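Of the protein chains in this complex, all but one are displayed in their positions.
Entry: chain A
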Amino acid sequence: MSVQSTTPRPVAANSVWPQLESLLPQVTKPIQYVGGELGAVVKDWDAAAVRWALMYPDAYEVGLPNQGVQILYEVLNELPDVLAERTYAVWPDLEKLMRAHRVPQFTVDAHRPVRDFDVFGISFATELGYTNLLTAIDLAGIPLLAADRTDADPVVLAGGHAAFNPEPIADFIDAAVLGDGEEAVLEITAIVREWKAEGCPGGRDELLLRLARTESVYVPRFYDVDYLPDGRIQRVVPNRADVPFRVHKRTTMDLDAWPYPKKPLVPLAETVHERYAVEIFRGCTRGCRFCQAGMITRPVRERSITTVGQMVQEGLEFSGFHEVGLLSLSSADHSEIGDMCSGLAEQYAGTNVSLSLPSTRVDAFNIDLAQELSRNGRRTGLTFAPEGGSERIRKVINKMVSKDDLIRTVVTAYTNGWRQVKLYFMCGLPTETDDDVLEIADMAHEVIRAGRAATGSKDIRCTVSIGGFVPKPHTPFQWAAMERPEVIDGRLKLLKQAINADRSLGRAIGFRYHDGEPSLIEGLLSRGDRRVGAVIRKVWENGGRFDGWSEHFSYQRWVDAAAEVLPAFGVDLDWYTTRERDELEVLPWDHLDSGLDKDWLWQDWQDSLSEYEQDDCRWTPCFDCGVCPAMDTEIQIGPTGKKLLPLTPVNGLKLPAGTQQ
């Protein structure tokens, strides 16, 4: 051999690697626990003043590509005196071995025990990660209840969309951040740094107090919840003088100033997405009434075409990925999406780089974009999301698309060579009847009929994919009753029959659905209050893990746990899910400020019931949802008028910076 082995694996002083390594051959996909990905950072423990462990509470294959965690990881690690490492949910096979061999929850970067860190930040994209939070805290050796923790424990901090109502996990977390994290983590870091430099005066309580005083970090222990005799909340009030009555969300303005991720992680194991993803804008004001993401991320802030172009170039160069995802809530709405797609397609023509865009808007423009994106030969399926089956229900949810438009768009896709189109719908929407759902069948039939006529071919398909509606906090539907799972399942059965009533058309239509039961539990968790924490704990004690995975989720376990603990509070599962709330009820998240004016939300809920549609404030005058004045923000959109310059792709071998040549 001409060259000696160069890099022995560095083992950190507090690493659990020596104990962990011998367990790995006994578990499935051990590579997910070894770390060392391109883009991963390992820093000197003793040189760091503030140390963060960041978690995505799902398996590595889902968690690694998560943008939120990657961004915060990079923002934090760019600070010389700060260290951030990542941890993911371990599968039950490893959990069992870790318990037997006393190996604590560890980070994948340097395999350090999570309990050794100052802050343990968890990113909740979905409420179904709550049981995995408990596993991680418990495996880490951190007391499950925040009240039992000492100065030896990290601050357990929740973030991500679900943190807009963290009440169900209020007993288990020390703090939560609502909204964008880039600046929030820097501010929290500064507070922790200063408190530690002062010698940790006042211990944990003082640190949490300092965080709470920012008015943008929610510390549940500083708020008391009082209940009325009928189980509703009477009020939520601070239990000490110096914390704010309401905690406000964070908004990162000027996305061009935050071009992350710059150094995307490249997984060694297989993951759900292996691509370089760039958010092209944040926020969405289309105003779909079921959509929490659209409501809580206002206003719209675009990243400019030139910054996107530069991020793509540098991100691909760093990572070697062959796919670029242009992310946002409704990517086709970017003011310069056309130039962006054609510019990128041009730049990467003749290479193996493909572009993708999670586009859900139903119009011909989307097909043009899709054409542009499939220039390099790859033609993945097209997805459209009308969400509601009938014109009437689409008015209720404010998804403005007509049946004719939809059919015209899909037919254009077929005539342009697409063979497979996916249509997304929801079932269980407010005011929905059997007829609303059955219209989905008509729509699908017509799509196939028109598609066959236009292409003269029988070789076209569409897939109807249906999810259960879950009412979410901070949306106009936060007051709505959920439909019972039996009713949902009944409607889906009727729909399936209606689709197959015509054998010839039915054969060309795929039907995929989630049954109603998991949605009901999501509904319990999304609009739950602190009493729901006892249900989560019971489910977890009874073995609940990975609730986002149908093969692990047990509806019965949740129903049983709810029946066991909720009656003591005078409420039950139905009370949280299938009950409609009235205007004056205090909602568990009323003290958490997403900027949306509660009166405006109520008005939008009433408009919904009278099937009145709401426009988009990007193109029509402001309709006073409350966010911009409350948060001191503004809409930031183009067009900038700039174009992406042709770029000469560097051919040949590239050596990473710092490599000897």
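Heads up, the rule we're going with is that a contact is a pair of C-beta atoms (placed from the backbone, for glycine too) under 8 Å apart; a residue touches a chain by one contact, two chains touch by 3 or more; residues count from 1.
We take it that contacts and distances are computed from a predicted model.
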- [ ] One chain of this complex is missing from the view, so tell me which of "Dipeptide ABC transporter ATP-binding protein", "Fumarate reductase flavoprotein subunit", "Radical SAM-linked protein" or "Acetolactate synthase small subunit" is its UniProt name.
- [x] "Radical SAM-linked protein"
Open item on the list: If I consider the whole complex, including the chain that's not displayed, which of A:N14, A:N352 or A:S504 touches that chain?
Closed with: A:N352
TODO: Specify the residue from the set A:L38, A:L79, A:L186 or A:V559 that touches the hidden chain.
DONE: A:L38
Task: Which of A:L24, A:L79 or A:L144 contacts the chain that the document leaves out - done: A:L24
TODO: Could I get the residues of chain A that touch the absent chain, sorted low to high?
DONE: 1-10, 22, 24-26, 30-31, 34-38, 40, 268, 320, 352, 377-378, 651-656, 658-661
